[in-house]
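Starting off with a structure, shown below.
Complex shown without one protein chain; remaining protein chains in place.
Read from first to last, the chains carry the letters A and B; within each, the first residue is number 1.
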Amino acid sequence: MKTLSITSHGGIATVTINNPPVNVINIDLINEINAFVLSLKDDRDTKVVVFKSLHETFFLAHLDLNVINGTQGGQAASIEFSHMIMNIKAMKQVSVALVDGVARGGGDEFVMACDLSYATENAAFAQPEIHVNIPTGGQGAVQYARRMGKNKALQALLLGNDFTAQQAEKLNIITQFVPKAEMNAFLEMTLGIISSLEIRDIVMYKEIIAASITDETAGAELELRYFLERAKEEKTAMIISTFLKHGGQTEREAKDMQGIFMDTAAELSK
Amino acid sequence: MKTLSITSHGGIATVTINNPPVNVINIDLINEINAFVLSLKDDRDTKVVVFKSLHETFFLAHLDLNVINGTQGGQAASIEFSHMIMNIKAMKQVSVALVDGVARGGGDEFVMACDLSYATENAAFAQPEIHVNIPTGGQGAVQYARRMGKNKALQALLLGNDFTAQQAEKLNIITQFVPKAEMNAFLEMTLGIISSLEIRDIVMYKEIIAASITDETAGAELELRYFLERAKEEKTAMIISTFLKHGGQTEREAKDMQGIFMDTAAELSK
Partner (left out) sequence: MKTLSITSHGGIATVTINNPPVNVINIDLINEINAFVLSLKDDRDTKVVVFKSLHETFFLAHLDLNVINGTQGGQAASIEFSHMIMNIKAMKQVSVALVDGVARGGGDEFVMACDLSYATENAAFAQPEIHVNIPTGGQGAVQYARRMGKNKALQALLLGNDFTAQQAEKLNIITQFVPKAEMNAFLEMTLGIISSLEIRDIVMYKEIIAASITDETAGAELELRYFLERAKEEKTAMIISTFLKHGGQTEREAKDMQGIFMDTAAELSK
């Protein structure tokens, strides 16, 4: 691979993007991300995929402007880019964008395609496409509309202005602003918890969430069906009896729920 | 009733939950809440139902872990719990959760089933079910998805972390954070206004809201139909003429709309 370097540890794969000079999303990067994402389809050991950039100031600049044209190659590359967005959205694993720089256009769309996104004081998000005579092409307008509502979305798409991480969190462009100095500790804690789950847990919740957003009643039915099935499992019985032994359903829950979970996990891992 | 004590005054019923040791949602509590909620079906005098807890640190701990299993009794209790959530959501009256303690799992779902929810600095909200191998079972995931969007919902459901009342307000888990010292005055003012309405006013607005969330155009049509019908009523004519007499449609509206409403109500109550 020319643009990605990938490491994996404890259920967490880290994809570092390096496509000089400014991490433009060109066809090489698109192809490599598509190949990697599709390779995870039957991977039950990888629970989390973190995307980050090696570049000091850019997360992903935007889609390569050299493919935005009427040539067969340009149109094919643009379609591949839209497939990349769909492939990321369809991942079984929890996808995480770790944004410490500029993410405009296709870069912003990449961030919104991920399940979770954490950004620092160095991040900038924008969809300025209209100023080069095109609309967004990787669901930027779609996501803005659904995340911030018609009015704020229209303003952002017509102006094409940058948003800071704090603004982006309020507008639901990203999950959370995390100061750079706290990012490592934050990720260790957060991704540590998520990677301790089974891949089927992640898939189940993604499925319930998707159903619920389309149809509240259908979501509730799916949720209840999963609940009743999972309640029958031996694993559930074992965790619950251990949890109760360590102070579950007592006053200890009020101030030390985490402690009960830790004691439970410790005993079960013996 | 073993777990509930209920008082009623001026159109406001107050349900105090007391199920020691930590207000777990067990089958007794479920049955008593279901019975009470269903008894209100044709009650036009009760406009508001406030749910609160007698426990100092717990609002509702969560669903009783002893029913989360594969036994016939366990599965039946879990289904009754999901019915309780649906029954609360279907109430004619305005349901209000007054949360001054811990509300995790089914407790958090109970809060979100209510129309309005006010919480203090002592409140904590979470859906930590996945860490005992089950999903939420009372629309917790459904509500998180619809209230905070896919991304923040997935994070909250996989981590299972606690939210404060202030965080919960921002994420639409609750209606509003109210400091404990201000809660009584806040409720007196707010619920006083709501309980002065007719039950059909509450039902009408719940219906328009539900229609609008599913389909904007259908909501607008329903709203206009109600508007044109209500405009014809003698009651409307009487309020409007009195309102105009006391400074409606004049400069007085700018700084003293409440005063005009109070003068109008005073004259009409003669």
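Throughout what follows, contacts are C-beta pairs under 8 Å (C-beta built on N, C-alpha and C of every residue); 3 or more make two chains touch, one makes a residue touch a chain.
Please read all numbers here as calculations on a predicted model, not as lab measurements.
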item: Candidate in contact with the missing chain, chosen from B:28, B:43 or B:223; value: B:223
item: Residue, one of A:47, A:104, A:206 or A:246, that touches the chain absent here; value: A:104
item: Touch with the omitted chain, as defined above, among B:69, B:120 or B:190; value: B:190
item: Full-complex contact with the absent chain, from B:52, B:83 or B:206; value: B:206
item: Residues in subunit A touching the chain absent from view; value: 21-22, 24, 57-58, 61, 64-65, 68-70, 74-75, 78-79, 82, 101-102, 104, 126, 128, 130-137, 139-142, 144-146, 149-155, 157-160, 162
item: Positions on subunit B contacted by the hidden chain, ascending; value: 94, 115-117, 146-147, 172, 174-176, 190, 193-194, 197, 201-202, 204-206, 208-210, 212-213, 216, 219-220, 223-224, 226-228, 230-233, 235-237, 239-240, 243-244, 248-251, 253-254, 257, 261
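Simple rule for what comes next: only the chains that are shown with their structure count from here on.
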item: Subunit A on subunit B, rotation in degrees - Cα superposition, rounded to nearest 5; value: 120
